[in-house]
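Remarks on the structure that follows.
Removed from the display is one protein chain of the complex; every other protein chain stays in position.
Chain naming follows the written order as A and B, and within any one chain the residues start at number 1.
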């Protein structure tokens, strides 16, 4: 028997490629430390997830919703530091492809 | 201290994403985050710490309860605190004070004001009510005697009997007040 696939209407989810994610485990998911909303959700000031509400990577490997982090950096209390480790925030060039 | 609080920073697991919950009509992203925090706090089972909004109309004023950690001088005692969130939370720390008189080197016995770095210059947007409560709970057993707010307390910290006597002199057990 020969099986020929003529057309496949499949369903998939998109995920941010944060580089660190273990496959499979659906329940453990990363949230933005600032707004507590999952990365694939959107920050409190956005309505649409994904390209409209992108992530930002720090050299320190910490990841946030871009809007959340920029707002934090904008406050005097932040001292321009990563809220997670208090190292001076440096936005990382996005690693493309596999990490 | 700082090591402790940073390690407590954001929980990886979030029981249910809040984005799909449309129930909260309270406007604004701060309310959204506070709802989210309340949910996380309710679902996590950290022993001896708890907090809840004071009234149904205002998500920005909470009441917290901290039990003294076991094997510390505060063991068996419970303290009420009040938490007041600013409009630009979490970019600015909430204002926190003890409502139950707390005889402690870093707590003002009359005003209840607290001297804790993460509530002042070490605040970070990734901290949460839970982080704060846990920090306060550990502060009870491990005061920072270098910069005391209550010098009397700092002075007798090393003589537990005398300290306990002072503590109990000020302490008022919690009452059921609605």
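In this section, contacts are C-beta pairs under 8 Å (C-beta built on N, C-alpha and C of every residue); 3 or more make two chains touch, one makes a residue touch a chain.
Going forward, contacts and distances are computed from a predicted model.
A.B. asks: Out of "Anaphase-promoting complex subunit 2", "Mitochondrial ATP synthase epsilon chain-domain-containing protein", "Proteasome subunit beta" or "small monomeric GTPase", flag the one the UniProt entry gives for the chain missing from this complex.
C.D. replies: Options "Anaphase-promoting complex subunit 2", "Mitochondrial ATP synthase epsilon chain-domain-containing protein", "Proteasome subunit beta" or "small monomeric GTPase" considered; the missing chain's recorded name is "Anaphase-promoting complex subunit 2".
A.B. asks: Since one chain has been left out of the picture, which residues of chain A touch it in the full complex?
C.D. replies: Interface residues of chain A facing the absent chain: 1-17, 26, 38, 40-41, 47-50, 54-55, 94, 96-97.
A.B. asks: By the contact definition given up top, give the residues of chain B that touch the hidden chain.
C.D. replies: Counting over the whole complex, chain B touches the hidden chain at residues 16-25, 35, 38-39, 41-43, 50-56, 59, 62-65, 80, 174-178.
FYI, only the chains that are shown with their structure count from here on.
A.B. asks: Could you state the distance in Å from the CA-based centre of chain A to that of chain B?
C.D. replies: Here the centre of chain B sits 30 Å away from the centre of chain A.
A.B. asks: Going by the contact rule set out above, which residues of chain B touch chain A in the complex?
C.D. replies: Residue list for chain B touching chain A: 6, 9-14, 17-19, 28-30, 32-33, 36-37, 40, 88, 90-93, 121-126, 128.
A.B. asks: With touch defined as at the start, can you tell me which chain A residues reach chain B in the complex?
C.D. replies: Counting only chain A, the residues touching chain B are 27-38, 41-45, 68, 71-72, 75, 77-78, 81, 83-86.
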